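A single protein chain has been omitted; all remaining protein chains appear in their positions.
Labels run A and B following the written order; every chain starts at residue 1.
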Amino acid sequence: MAQDLRVPGLVARGRPVEILVGDRALTAFEGETVAVALLAAGIRHFRTSPVLGEPRGPYCGMGICFDCVLTIDGIPGVRACQTKVRPGMRVEIQAAHGRWEVEQR
Amino acid sequence: MITKPLVVVGGGPAGMAAAIEAGRAGLQCLLLDEAPAPGGQIYRAFPQDFRVEGPLGLGKDFVNGEALREQLKATAPAVETRSDVAVVNVSRGRELLWASGGATGSICAEQLILATGARDRAVPFPGWTLPGVLTAGGAQVMVKTYRVKPGSRALVAGTGPLLLVVANQLHQAGVEVAAVLEAGRPWISLSELPKLWGEWGLLRDAWTYWRGLQSAGIPLHFNHTVFEARGKDQVETVLYGPVDPVRWHPQKTAAQKVDVDLLVVGFGFVPNTELGYLAGCGHEYDDKVGGWIPIRDERMRTTVPGVYSVGDGAGVAGVLVAVEEGRIAGITAAEQAGLLSPIDAADRREPAEARLKSLQSVREVLDDISRIREGLLDLATPSTLVCRCEEVRLSAVQRAIDEGCKDLQSTKLFTRLGMGACQGRSCEPHLGAYLCQHLKRAPAAVGRINPQPPVRPVTFGTLAAAQETAEER
Partner (left out) sequence: MSRASNVVVVGGGAVGCAVAYYAAKRGLDVTLVDTPKRGRASSASAGGTWPLGESLGLGCGIIFYKTLMKRGGLAKDGIGPEQLPDCFLDFSMASNAMFPNLHSELKELGGVDFEFEETTLLFVMLDEADATFAKMLLEKFPRDKALLRWLEREELVREEPAVRKDNCGALQFLPDHQVNPYRFADSLRAAGRALGVRVVSHTEVTGIRVEGERVVAVEATDEVFPCEVVVNAAGAWAAEVGRMVGLKLPVHPVRGQIVCTETLPEILRACLSTSDCYIAQKGHGEIIVGSTTEEVGFDVRVTPEALRQLCAGAVRTLPFLKDVRVKRVWAGLRPGSPDELPILGPVAGLCGYYNACGHFRTGILNAPLTGKLITEMICGEPLSFDCQPFLFSRFDTEPALQPSRKLRERPSPISNRVGSVGYSGKRYDGFLDMSALVDGSERVSLQAGHTVVREGEEGDRFYVVAKGRVNVLKGEVKVVQLGPGEFFGEMALLEQRRRSATVVTDGPCELMVVERDKFDDLLAHHPEMASTILRVMASRLRAAISDR
């Protein structure tokens, strides 16, 4: 069974929301941020740093440090700790600065 | 451009208190806050989609935060609160550029109260970039606001009373806390007790948290700190040990090991001064309250007319001080706008001023205990990353010094530290202190990584759209 680090009790979370992390489907809850959803599922490695290729994940948790950035719905460099989950959201663990879709269709 | 009689930036305790007092005096006030709901870091509200099933067990921060939020609501319509709005620039003194989602706009504030709060101070040590290393503030957000365990077994290290709070919260959430390491000495000694006399609330809090650790069997080591985090893809082992009690130099030969998957580090806070800096406010350096702070008078007025600065963003002093500072600024702004006579304003300020005075002696004790000591600069080794964003090692900074760099600006250009996404917010305080120590120069001579807009990320598309609106007008 998938890991769930959510603490029971005291609060009732929002409605369940399905998101995709890579090709893995995760259940998060409305009101949660992407960082929370991933950490709750035991995912800590959010990106690989551009210069040294080291694993990185949330550090400050409040939008200051930019260490939790990853690719969300095709846009790289998005702060996971400042982005709320949305149904159907596609989250990708980001290598270096990610891949930008620069060509116009 | 819309003009507002008063804009308060930041919806933490200080900003809420300022807006409440201004609103009570009848001053039209706009409160801009980047979070989904007012509260700031300490009184951060649960996500709106969460439903609280009774405040029992949620602690006094929750209760106090709710109380302030209620008072704020009661001041409507004088006070208008806009959440999810980040102020990204202040130009020409009091012209604000805000961004919210994909929208942006400008507001001219006749008076401006900055209540921008503080952020966790980043102290580099080997392995501090590994996943599983979280700041105390970050760990609190996870466990307190989102009710998620950021790990299963934790070590908590740093300085200041927040460590006890976080350790308790982690424990209550079911995280095993291996130990709490306080770099400083015991917080409350007999000689300092008289200074705390009268501040029963604070004493009681400290006692409660201390007891919490004791009953949970969590050891608390004074004059100890983290030396190094190790692990392949995340924290697996932490090396820690004693520091000398005066300067906190790590005694690395006495290192011990502990296996944990979560390392929470809290070395105090650094005021967020970017907006005040862009507004043109004069700043001074005071290491007791976090570093660079705006110069203020006793009514919270900065050196720029009509601009006030309150709360931890004006010098880290905690929530109790923040609230009273906010009140004083809100009352003064209303007085300035002609809505309160000088006598009325003085009457209203009086309780807040008395409270600040009473808190002053506590502050002195806490400031002295938690003030960051230079020994922590020895935690990083030459290969330690000192700039997380640009992955700059300490050795590169040492090379820059050898090449003649004598301030943060030239070191930044030489090494790229502070040129990454966080724009130096993480590395500036520590590197500033490092340069001061190694070059034997004063903080003012070492300077800053000058804040520039936008102080929060905004897309080109959003900013480009702002122009069209302006042209249409």
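Note that a contact is a pair of C-beta atoms (placed from the backbone, for glycine too) under 8 Å apart; a residue touches a chain by one contact, two chains touch by 3 or more.
Given the structure is predicted, the values throughout are model-derived calculations rather than measurements.
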Candidate in contact with the missing chain, chosen from B:Ile2, B:Ala103, B:Ala254 or B:Leu413: B:Leu413
Touching the absent chain when the full complex is considered, from B:Leu97, B:Ala122, B:Leu164 or B:Leu239: B:Leu97
Touch residues of chain A, complete complex, unshown partner: 50, 75, 77, 96-104
Residues of chain B in contact with the chain not shown: 89, 91, 95, 97, 106, 403-404, 406-407, 409-410, 413-414, 416, 419-421, 423, 445, 450, 452-454, 457-461, 463-464, 466-468, 470
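Criterion: only the chains that are shown with their structure count from here on.
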Partner chain A, residues of chain B touching it in the complex: 34, 41, 46-54, 57-58, 119-120, 122, 129-135, 137-143, 146-150, 152, 173-174, 233-234, 385, 388-391, 420-422, 425-426, 456-457
Chain B partner contacts - residues on chain A that touch it in the complex: 5-7, 9-15, 29-33, 36, 39-40, 44-46, 49-52, 54-67, 69, 77, 79, 81, 84
